[in-house]
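Okay, structure first, notes after.
Showing just some of the chains, left in place.
Chain nomenclature is as follows: A and B, assigned in order of appearance, with residue numbering initiated at 1 for each chain independently.
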Amino acid sequence: MPALSQSDLVASMFSTPDMQGVFSARACLQGMLDFESALARAQAEAGVVPAAVVPHIDACCKAELIDAEALCAAAGPAGNLAIPLVRQLTALVTKQDAEAGKFVHWGATSQDAIDTGMLLQLRQALDLIRRDLAGLLDALAVLCEHHRDTPQAGRTWLQQALPVTFGLKVAGWMDGLLRRQARLDQVSQTAMVVQFGGAAGTLASLGDAGLTVTEALARQLRLGVADIPWHTQRDRLCEVACELGMLVGSLGKMARDISLAMQTEVAELAEPVATGRGGSSAMPHKRNPVGCAIALTCAARMPGLVSTMLAGMVQEHERALGGWQAEWDTVPQIAGLAAAATHQLRQVAEGLTVDTARMQTNLHLTDGLIMAEAVTIALGRDLGRLAAHKLVEQACGVAVAERRNLRDVLVDSLAADARLAQSLSSPELDRLFNPSSYLGVAGQFVDRVLQTHRRQKTERKD
Amino acid sequence: MPALSQSDLVASMFSTPDMQGVFSARACLQGMLDFESALARAQAEAGVVPAAVVPHIDACCKAELIDAEALCAAAGPAGNLAIPLVRQLTALVTKQDAEAGKFVHWGATSQDAIDTGMLLQLRQALDLIRRDLAGLLDALAVLCEHHRDTPQAGRTWLQQALPVTFGLKVAGWMDGLLRRQARLDQVSQTAMVVQFGGAAGTLASLGDAGLTVTEALARQLRLGVADIPWHTQRDRLCEVACELGMLVGSLGKMARDISLAMQTEVAELAEPVATGRGGSSAMPHKRNPVGCAIALTCAARMPGLVSTMLAGMVQEHERALGGWQAEWDTVPQIAGLAAAATHQLRQVAEGLTVDTARMQTNLHLTDGLIMAEAVTIALGRDLGRLAAHKLVEQACGVAVAERRNLRDVLVDSLAADARLAQSLSSPELDRLFNPSSYLGVAGQFVDRVLQTHRRQKTERKD
């Protein structure tokens, strides 16, 4: 029995307990055993094996009956976990009933058990992820609606650019996540097709009963039936991996935004406070963005793991040498990281502290520079876009150099230049320097995203 | 003007001329210019800019009018290609008509032009890829149908395992590619949404006309309208990248199989012969699998490039610092490699030489070992799967050690063991050693894939 690994400790931080259960050693063995018992039932149904063997095989397909230590010792030389598992299972069944022992793993190959078992685990994982993703979206929808019109400094290239709304920012996060939700719903269906092809994908071991057994087997496990076994066509799994990779990418973007907004100097957002959360072993005042950190950690690890899945697609003939085996530890990591990031950001979103006063304060940090585009557009109609851009650019330079408010500099310019004064009256200038008056259609964008959320939610219920 | 690069030479080998056209410097500039002219038209339509400016802007939105050398010199300090492009365009338009010059790039931001222009290029790229993919699938369907029942050695872990059919192998290739075709059709729609948000995604520069202009702009360019600008939500592009990554993964698998089957010692398949194709500068006898080599090269480069796209998703606030800019050279590479791999394997498939005689010969290379599973299954019904496995394993050992045919070794075993003889008669044994009799439902699997191909083809026409 292998000892608990460092990886398990780390996973306890990054992953959720539920997800750790899904990819525990026990669950891994049980997945394969579920395949073996369903296979016996399906084959009995199709008349391929005697019906009498089923209860004996069923009774032994329990992970707790397996000697994991012996299994691990034999798996290395064997090249996979299924060979020693089937060997142990056969011994267990034979002890119960010699006849039943004859038909364990009948007509199947190791990869049939391994792949199908892994899909059964992955289905649970996707359910957990989708549950947390739905919760996260609900929490974001509340924030989005509430802050539909809350002005906040928009930042491009990490510089204050012009006003946006906090609702718009949240709507942006939702936008990407809503697409992932829709796609994850899809691939949770399309990827879930039973693996059953026998030694080289012909099911020759079952004579002409191959498809009948496949269909019965799929029914037993509530999986779909593919056109053809997929021993070396791994794109369905890769599709799941890519989707989870993009999910974590979108979550990473959200975590990046929140952690930037949590900086001491910005302080517009804060992760929920809880005892033991976000502390430091050295600094008693710290409230670290631990949820965001986990999401960003997942986002840092995901691209490499997804690239491993893609690289593994180039498999040899009827069973691969490396590409398949590379999935065994990679798929659970991909699912675990996606679950962790989703779960963490759901918690963050559900308890996010939003400091609208600070948002307001920050909007005024630049002494009006943040409204430069507004003035440019107002002047541009007469002067032309580029000429107005140049003029305001110069005024910004003066404002910065002389530490004056941009509005005051422009008032001087208007006073000095009659043509300019004609283009832009002083009251208009005042209006232009009110951030709330320069939010464009941000509210409508928010509404569109919220509407998509509602529509998707309704459709998913149906 | 930058000089032609080594990369262009390499691309001339890996990519197709059509695709090189799509991602030429000229096409890149034209993409952005198409955005600018469509924007003027859309804004005139919405009454945001005077209708009179449109013909002047239109007339200048031609890549050949741009001084690429000056543009390149200015782009580095500016941080993107659009800033100096818009500057040049404004000067050109202003020269034609001062009033029109005022409204160039009105209310837009650089990223609006860059992203939309890139989508316009990507749409063409996807069209080319999908065209070649359809042709490849057609060619494979012919091979698949023709060789539905052609026996070939199935190989797992690069060892002969048991017989399959060449049709089954081809059906496997088709299976993955058909899913990519369906998905590429989808993302060719869903990813094609205009980028238009102005400086920080609010379209504040257009007052309340933002959505009206967006819709007109999208119509002009035959693009969709998103719920919200996607300046820092890059998942749609990533989805295209992932799909192309999986496409190339599936093509890499096909190329791996063909190149393995082209080995001097296997010689079952050969790439089409043509003058100047697959030669060697040193060895006059060489016929290298150059098509497969290109596909495998693409498959080697794709995972890293896709991982760059995923990593780039973690973008900052309203405009990213690195993640967005990383796409500029990555997206064209991803599209170019996908196009190259598809195009090359289409050519390979259309001219593939299949040596069925050699397939037959190779099936007999192991002196019967390849039929070991067949015997195991036949014996297993009486002896039990595992006991039969053990018995045949021993017989295989004898056959190898004594360099005898497995069938002969088993005949001796039958003669020596009455119980065994009861389980397996000699005529049955003969039948078991005929590869063609042990193909299971391979033919049905082939039929199912071909049917999906036909259905998908019909649906795509509609």
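Throughout what follows, a residue touches a chain if its C-beta (ideal position, glycine included) is under 8 Å from a C-beta of that chain, and two chains touch if they have at least 3 such contacts.
Note that the structure is a prediction, hence the values are computed from the model and not measured.
S.K.: Given the 2 placed subunits, let me have the overall number of copies in this structure's complex.
M.R.: Result for the total copy count in the complex: 4.
By our rule, only the chains that are shown with their structure count from here on.
S.K.: Using just the Cα atoms, superpose subunit A onto subunit B and tell me the rotation angle to the nearest 5°.
M.R.: 180
S.K.: Between subunit A and subunit B, what is the gap in Å from one C-alpha centre to the other?
M.R.: Taking the average C-alpha coordinate of subunit A and of subunit B, the gap between them is 24 Å.
S.K.: Using the touch definition up top, name the residues of subunit B that touch subunit A in the complex.
M.R.: Contacts found on subunit B: 79, 87, 90, 94, 98, 101-107, 154-158, 161-165, 168-169, 171-172, 175-176, 179-180, 183, 198-208, 210-211, 226-230, 232-236, 238-239, 242, 245-246, 249-250, 252-253, 255-257, 260, 296, 299-300, 302-304, 306-308, 310-311, 313-319, 321, 373-374, 377, 380-381, 383-387, 438-442, 444-446, 448-449, 451-452.
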